[in-house]
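Yeah, one chain of the complex is gone here, protein chain that is, but the others are all in their spots.
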């Protein structure tokens, strides 16, 4: 595949129409954004924080958080950095903004003002505009990132980067397939090409902006190789446009050894694929997401899930962990619940910081080899489908089911892949759909699932998948029959 | 050392005076107790539950709990078995009863009745007598154990075993050295000889009573080998008197690999020493105590400490885990807080139940060898001091500092041993006092501590020990200088 | 009104598709003809589908917190379109933030929903209620 940055002229042309999609767009100018970014103290630059963590072998902790109104949002973030001792801050964007429905976001702001509490599930950064973003980024002392789920986040990126955010989550696949229904994959990929070009432009001008593709996708029984392939592809697309600080993510699967293998292989494979594609000037870091599937309702149990994720992060030595709260199963957490998740995480990480826990072992090696081969199957298929153009390769791969994300809402995702846990809780494939996996690989998956089926005295069916989806929220890892 | 059961005649003579020490003693008769125990359903027998857990590879969860008044205590226990899903129940005895101060316990009962809540830190089983105990043991569906800290628990044992409890915690060392100040070690060992004989008598008559020496001792930076030696000695003394179901304990140290090594070596070494002493008919199981030192005040952090302990228990595959609550640093937990600790623990255990986590590795092997050698040094010293009589051996070993428990209150403990963590958080010895450890062993401890001292740029002093004592409550494992 | 037919979907700009797929499978298994509109369904789409299939009930999911805003007015629109006997069920994480279920239930009952469910609801119970409610609504 050939990697080529978008022509600057094309970028500027597109830019005009992007900024015109909502009134706050007109306040943004590139040079002004750059000047503003240049004045941000180093300690608040996200890319630097990530590379610092890598150099020092530290794991930084970051919550998710966002509310409708600026002052409330600032209060929330400040609480998370003081009481919660967050190392990195988020600004989670509301779901209307994610779908570019700024009118509805405006209604949400109004209703929230009237109600005295947030009726939006995030911070409507586009509606609040450049000034609103700057108020937020100036009010905190830690590096701060935009976290969302927006297929077309071009305006959001323009406003928030000029507004002082130093990291931007997402990607053309990972912010479409799990987050949208009818957005053409080519469209979102091209929108993210624009965003990555914008980030690349900041980099060219000496301002480092961290880019973080969203690894967990649907967060539900995702076999590591599917997320890894998407993460590596989005990493390549970001590098293509000049981004340099790349953080790839993986969501906790629940089997500790599979998670350790996944985290270690994500780092290795991404590095290899990036270099093979000719990129050398990149700073790769890894983020681990605490359990992204359904949580137990009981808070004591939720704390256990949070702790287990933190344990894995410590054992794997990732640069960042995204933290859940004990309210996860119920609703957007209060600031106290959010801080509680951070404190639990911090405590586990600090207790484990000087410890070596599980080094390499045979099972981890087996799983890493498996992931390596699986990723190779998928990456080759994309390459073969691409005709040289990575975006084409991805679009065609999804169309043909060569890439397929389980449980995703997008109609551009085949949705034929069904995962289930094996008898030890490793996530395997029950139905591979059209994924281009070799027969040997599928034989291994099937064999492992057959072992479980035998142990449970039932066949591998959709019921097993459903049971597995519910399992952690019902205090189990594997959804066994009663 | 020679092991000989106490003569039955001597037991019966002593028994008269024991039962006379408090009015409720007169209700107890041996045959009546036996008949009562025989009617207890198998599912409520503690010894059976422990061996069942071993056979099935399950980890049972047990809280600590006890309040002054019978009805409140029953309500508490029922809540812990339903909401908390405890597998095993406790009855924690109050601190007056532990010192045989039944008059003060009576005052505590009165004041508690008046205040409408418990002013005692446990259940005064002796004051409540046989009838009170039976009301409690009949009110629950799970096996139930007496947990206390009583140097002379003869009357408590008589009443509670006849009262339907099927497990009895403690031992002549472990319920004296950390729990008393001026009780002669020989006295407590002889009192526990009596108790073990009583348990042995039940065994001879077909009723299995589980015995659990208290492994964690002072719960504070205890190097594994000290607790292990005490546990093995108390196991031997219990076997000597005819006990058969023996559960040896170990309290979480905080370094995961040291804890795994300790748990695995406790099982191995105890088995070996028991057999070497000629005992073959025993059922050995292992209990792990979640962190027994100072807890963080913040509940979210406490949940992390609880989770980490649960993780280790799961990885080690112990038969039982004793659970802490998020209120640990503050006070006796409410029933809700107690149940929360159980639920967190259950969630971690269930999520890990089908997983293999850390198998053996070089570090675990290194630590296991070390513990094996250290225990051998101490056991040999006791043997040599014993003149054939284990009780003499133990008394003389403590007098000479050949056995020595850090931070213990007893004046019969030398208190010269000072532990500290090394640079990876393993608990090592900074001062060995008079412990009969070989030069090689001490060289290893010193070297490891020197490494930490160097990393921290300070000498190994008492300040380091203090820092380590506070560390977990201040969200760290190792008490590094700021 | 066809007592077998029900319409299912996740309202608003909500992308949570996992529960939706499970509900689809569960109600189909239980004997209903499910018209599953998937995620990101507008009030109009729900009503169109209900009219088209002569459905007995609309099962609305909302997970992402905007349920309050998204569901407002659905009952009125149903009546407008002549669906005056249709059952409206709603479930999920209906409001922003952890909120006592009773409050949430009241809010959505007031909006005109017949039943309101928490995410942990036992689906077997829901099937029973739905059958009973449909039977009751079918009586003249």
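We just call them A, B and C in the order they show up, numbering each chain from 1.
The criterion applied here is as follows: contacts are C-beta pairs under 8 Å (C-beta built on N, C-alpha and C of every residue); 3 or more make two chains touch, one makes a residue touch a chain.
Just so it is clear, the model here is predicted, and its values are computed rather than measured.
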Chain not shown, its touching partners among those shown: B
Full-complex contact with the absent chain, from B:101, B:135 or B:190: B:101
Contact residue for the chain not shown (choose from B:6, B:49 or B:180): B:180
Hidden partner chain, touching residue among B:119, B:356 or B:399: B:119
Residue of B:140, B:157, B:198 or B:332 touching the missing chain in the full complex: B:332
In chain B, positions touching the absent partner: 95-96, 98-99, 101, 104, 107-108, 111, 117-121, 149, 178-182, 218, 220, 293-294, 297, 327, 329-334, 337, 407-409, 462, 466, 469, 473
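Heads up, the rule we're going with is that only the chains that are shown with their structure count from here on.
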Chain nearest the global centroid, as defined over all protein CA atoms shown: A
Chain separated most widely from chain A, comparing mean CA positions: B
Chain A and chain B: spacing of chain centres that average the CA atoms, whole Å: 45
Distance from the mean Cα position of chain C to that of chain A, given in whole angstrom: 30
Mean-CA-position distance for chain C and chain B (Å): 55
Residues of chain A whose C-beta touches two or more other chains: none
Multi-partner residues of chain C (at least 2 other chains): none
